[in-house]
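Here the complex is missing a single protein chain, while all its other protein chains stay put.
Letters are used for the chains, namely A and B, taken in the order the chains are written, and counting of residues starts over at 1 for each.
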Amino acid sequence: MDILVNGVLLGLGYCLIAVGMALILGVAKVFDLTYAIYYTIAPYSALVLIRTLGPITPVWLIFIVSVGASVVFALMTHSFLILPIQKQHVVVLVSTIAVCLVVQELLVFKAGSEPIHLPATLRGSANILGVWVTNQKLLVGGVTVCILVMLWVFLTKTRLGLAIRVTAEQPEAMKMAGGNTRMIYLFTAILASIVASIGGLLLSPIYPPHPYEWLDLLIIALAVMVLGGLGNIWGCLPAALILGISEVAVAIYVPFGGIIKRTVGLIIILLILVLRPTGLFGVKGWEEES
Amino acid sequence: MSARIGILQAPLNFFRKKTIYPIVLLLFMLELLFPIFISNYWTLRIIMFANLFVIYATSFDLLAGYTGLISFGHSLFFGGAGYLAGLLSLSFGLPLTVCIITGCLFALIVGLLLGYICLRLKGPYLAVVTLICPLVVITILYASPTILGGENGIAGFAQLAGGSLIKQFYIVLALTMVSLLIILVLARGNLGLILKTIREDELGAEAAGINTTKYKLIAFIVSGFFSGVSGTFYAHIMGSIGPTMLSLQYGMSPIFMIYLGGASSIIGPAIGAYVITFLDLYLLAFPYMRIIIYAAIIIIFLRFLPGGLMAVPSEIGRLKRWLS
Partner (left out) sequence: MERNKKSLVLVIGLSVFTLLAIISEGSAQPTLERSMIKMGIVSPLKKSYGIAILRGAEMATKEINDAGGVLGSKIQLFTADSEGTAPKAIEVIEKLYYADKVDVIVGAYTSEEATAFQEQSAKFKINILYHGTAHMLDNKFKSNPEKYKYSWTYVVSDLQGADYALSHQYELFISAIKKQIGLEKVNVAVISDMALWTEGFHAKNIDYIKTRPDCKLVYVGRTGRDAVDFTAELTELRAKDVQLIIFTTGFSAGYSFVKQAYDIKIPSMITGTNLLSWSIDDFIKAVGIDAAAYNSTNCFMTLPTTPHTFTLIERYKKVYAGHPLLDVGLAYNGVKAYAKAVETARSLDHDKVQKAIEKLRLSEGEAWGCKEFWFDVNHRVHVSPTNGLIFFTYQFTPTGGVNILDPPEYKKGDVLIPPWVADKWKKK
């Protein structure tokens, strides 16, 4: 029972991390590895804000500014770096890793390499089905579900959502119909960075952010996406839950589990890509690649 | 954008001629004299490490540049072979040559396995899988502190040539000469041609009767083997190694080297290896700026100069024509 509750909550957190990247992957067809930076920038901006304005800054202001910082960064990266070379996959990979490294070093330079500590949005804990969990984790789970629901509503019920879906499946058709695919891609980037930065802010009290976390984040996001099917946003939820539950199970039952559990994600990526590259639920929009 | 050189096609016509071989030989003959003229041991040491990375980068070019299979985890061969050699030397006290040979054989076998796993993978898929392989090994290392040294690595195993810098320099120089020549011959010959064909159009190659599986595996094996060679010697010169040898740092460096120098040309990556090793030296004084500068260079090069340094003369020619 502990495994289930903890695993589900962990999985929901992972889903929050992955869904943004899945969005970019599904729509713009790029592996935007700087996604991890969108996640990290938010808590660091919050830190700067708290330091300059003092501890009595209202939470909503911190949230808005930090998310804003992440959005600005995402827009700049996409317009100047990624979209011009959208078709050259490998170059995108190398360039985005390079950007991650640059930001990493800048963060180390300015804020030190130790993890930063931000006050939690919710303190205290609750007892769910006999298992003690922190309220922050429950908040994360709730927010993830809300975001998924909002995304679903947005993508299926609104005109803009329709435009995004069309661009994801048939970009050429979209262009011929007069749609501005570049705007669509940028808008997707904005969406993804909003999700990522919210995730970053909410998860920072649980997992203190540090400049090197981008690699771990990418591994988690990739594991979820690969398992759920690359580019398949809705596959993220079940995949993330599976990942979360198996990680917790490994941590408890396997010797040295606390250290090995990081490998679970890695092994999942390996096995799936080699044995069943389409993932559990099939890829969307990547047919020509696989 | 249509007239731009593809990032994987760099070589200048000049370097395509067979004159490249005597030039390479000449350069290394020159280096033979270095210890006589250069009394600063530190400079010699830098050149020695640059030579080692020449082996690493050029072997990587065979896989990434020629075959188009860009592996983000080549540190698996470099660090894995080095780690094994160091372990054998420290734990079992085996003689140096045995350790090095075992390390290289290990790299060869891993190359075969990895190649087999990655047969059907391309582009980003391949990148992701190769990226995480060395990370898995690092996690295993972390989890076994007593047997494999854990986070702290291992130290105190046998040093190459008993630690004498001059002897090490000559050994590495000879090694580099031999390896570079072998890789050049392979790349300029039929193998290179076939690999390039596979890179450009795999289906077409298959249709033309080329056994793409066999050649992709060969690329992995050869590339892995020579990377392992450079890794084992690196480990034995350092005398102490840690899991950092398998990390992303050593995985990204061959990528930086080939794109800086000019991918798919063997000579380009060799130049890239020298440039980056010397850049490292100057940047020791600026610990924070080092990675930022590398990353910035790579981003700029990929965006504006995809052919690397090798393409500079032709780009200048293009610029001249565009100006007039």
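Basically, a contact is a pair of C-beta atoms (placed from the backbone, for glycine too) under 8 Å apart; a residue touches a chain by one contact, two chains touch by 3 or more.
Because the structure is predicted, anything quoted here is derived from the model rather than measured.
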Listed residues B:177, B:245 or B:273, member touching the removed chain: B:245
Given A:48, A:190 or A:252, the one touching the chain that is not displayed: A:252
Missing-partner contacts on subunit B, residue numbers: 40-42, 45, 142-143, 145-146, 150-153, 155-156, 159, 163, 238-242, 244-245, 281, 284, 287-288
Can you list, in ascending order, the subunit A residues touching the missing chain? 2, 6, 10, 108-109, 112-115, 117, 119, 123-125, 131-134, 136, 205-208, 210, 248, 251-252, 256-259, 261-262
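What we mean here is this: only the chains that are shown with their structure count from here on.
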Could you state the distance in Å from the CA-based centre of subunit A to that of subunit B? 32
Contact residues on subunit A for subunit B in the complex? 31, 81, 84-85, 88-91, 93-95, 97-99, 101-102, 104-106, 108-109, 215, 219, 222, 226, 256, 259-260, 262-263, 266-267, 269-270, 273-274, 277, 289-290
For subunit B, which residues count as touching subunit A in their complex? 7, 70, 72, 117, 120-125, 127-129, 132-133, 135-136, 139-140, 142-143, 248, 252, 255, 259, 288-292, 294-296, 298-299, 302-303, 306
